[in-house]
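After this line comes chain A, so read on.
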Amino acid sequence: MLLSLIVFLPLVGVALLLPMRPENKSLLRVTTLVVMLADCLLSIYLLLAFNQSASGYQFEENIPWLGSLGLRYHLGVDGLSVLLLFLTTLLSWIAILSTWRAVQLRVKEYMIAFLLLELGMLGVFVALDLFLFYVFWEIVLVPMYVIIGVWGGPRKIYATIKFFLFTFIGSLLMLVAILALYFEHAGLANGVRTLDVTQLGNVHYPLAFQIPVFLAFFAAFAVKVPLWPLHTWLPDAHVEAPTAGSVILAGILLKLGGYGFLRFSVPLLPEATHYFGPLMLTLATIAVVYGALVSLVQKDWKKLVAYSSVSHMGFVILGIFVLNPQGLEGAILEMFNHGLLTGALFLCVGIVYERVHDRELAHLGGIARYMPVYAAFFMVFMLGSVGLPGLAGFVGEFLVLLGTFGVSSLAGWISMTAIILAAGYLLWMYARVMFVKLNTEHYAAELVDLRAHEVAYLLPLLALVIWVGVYPDTWLNFLHPAVSHIIAQASAAGGLAAR
Partner candidate 1 sequence: MAVLPEVVVTVLAMLLLLLDAVLPEHRKSGLTWLALLGFVVAGAFNLYQWGSPAQSAYGGMVGADNFTVFFNTLFLATAILVVLMAPAYLRERALPFGEFYSLLSFAVLGMMFTAASTDLISLFVSIELMVIAVYILAGLARREKRSNEASLKYFLLGAFASAILVYGMSWLYGITGQTNLAKIAGVLKATSLDNPLLLMTIALLAVGVGFKVALVPFHAWTPDAYEGAPTPATAFMSVGPKAAAFAALLRIFISAMGPAQPDYSLLFAILAVLTMTLANVVAIQQNNIKRMLAYSSIAHSGYILVGLAAAQPGAGSDQVAGIPALMFYLFVYTFMTLGAFAIVAYVQAGQVTGESFDDYRALGRRAPMTAIAMTLFMLSLTGVPPLAGFFGKAYLILAAVHSGMAWLAVAMAVNSAISAYYYLRVVVVMYMSDTTERVPLYRSPFIHSMLAVASLATFFVGVFADPFLRFAQGATLGF
Partner candidate 2 sequence: MNAPTAVFIVLAAVAVVSSLNVILRRNPVHSAIFLALTILCLAGEFVLLNAEFIAATEVIVYAGAIIVLFLFTMMLLDIRGGMRTRQFQNQFGLAAPIAVLLVALLGAAVGAINISGLPAAALSTLQAAQLGSVQNLGQELYSNFLLPFELASLVLTVGLIGAIGLAGHGAEDREEQVRIEEALEFDTKVRAKEGGHLEPEEELVPAGGHHA
Partner candidate 3 sequence: MSVPLNYALALAAVLFVTGLAGVILRRNILIIFMSIELMLNATNLNLVAFSRYFGNVNGQIFVFFVLVVAAAEAAVGLAIIVSLVRHYKDSLNGDEFNLLKG
């Protein structure tokens, strides 16, 4: 019941909010925050109660749902999902806190949208029935659409429609693939109709079937990641989204794609994974470098961070498709880190934006003089994102590169350059914003240092960034059984891992 409780607790929040009066904004905010904090505590309890050495899924719940079609309400977590679950509950309340004052319009709807968004994301990470997974996957789409569309910036309508159509088309193709899997499994397993991940993996599908299914999954997951060349919706969505939306979008929504590859594409379609492995590595390498290069030339602060996400998520895909333990563990850890770091960077951008309502890098400067505490926080997150040893970003990228060199040193070397580029654009950005003289003098009065609630949400992120950087084993220990299980399923057909 614990997992259901975690997933549906936001719904309780919605039920609490519904009868409240829209004018009573602080009550709405506090209620949402309390519910999300409670959810976060529950997921911390889950982390503590989780057995790190056991393989397989834990805290399972498995009851019939659409019984007549053999579809079940099956939840469960392994090391991979438990980390992402924690990340989700953490970033959710942080996101709410980050727009504590910025959002004054339709607060009630805003809070409801965030609670539903959290519900959908949590559900995606724990669903073990593909159909249930799909339902949660799509639930995520609508609140995000609303959040960008209602509380977003000037070009919000364009951004939302683009975001929705990109992801919706991908998802629908995935739906067809899921249903094809349903029948293919039934055909191969004596007519047993199920979409249970634990059972789907026991059957060997012919390659000719795996390829189209892989492509359909790719359409859904790669858009979410987003993998070059399907990333074009991301900068638009980020620029228009309110800070909290950006945090969730970068921190968690992008992880859904990586999670999908890890949980479904790789284990269920091992041969197609090997078949498309080189292509995926190529795309990932391009994404890594492309994202970094484009970041270099951005004039908008938020867009810069958005493109850096494309680069970092490229690392995740790289790590997944090298198909060795280092790569996979690195990829998962990189997802976790990226959630923390990029989430934090967006928060930092949001803090300044809330004060001066400007994100043009050229207009800003000298912030360190006016906001010294902020500058300190921001430096840690920035350096973490660069990949400085001792901070979170380093561990993930290092492991991914380690894995990559084991498979293709060319991809490894090319990706290495991206780290150098990242150092370039992030340090430049930091110097530009923090130290150069402020051109727009009248901003000086607005640039007040961090408030208490802002420190409150940056502090846990800071602690985690250092923790992961200094002692990553706490987190990697969660991953070993899950990763070896994925590798075992993926290498059932031999191939890339052995090369």
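Quick notes on this one:
We take it that contacts are C-beta pairs under 8 Å (C-beta built on N, C-alpha and C of every residue); 3 or more make two chains touch, one makes a residue touch a chain; residues count from 1.
Behind the choice of candidates: all candidates are chains of the complex that A comes from, given by their letters.
Given the structure is predicted, the values throughout are model-derived calculations rather than measurements.
Only one option in 1, 2 or 3 touches chain A in this complex, and it is number 1.
On the side of chain A, the complex with candidate 1 involves touching residues 64-69, 106, 109, 131, 134-135, 138-139, 141-142, 145-146, 149-150, 156-157, 160-161, 164-165, 168-169, 172-173, 175-176, 179-180, 182-183, 193.
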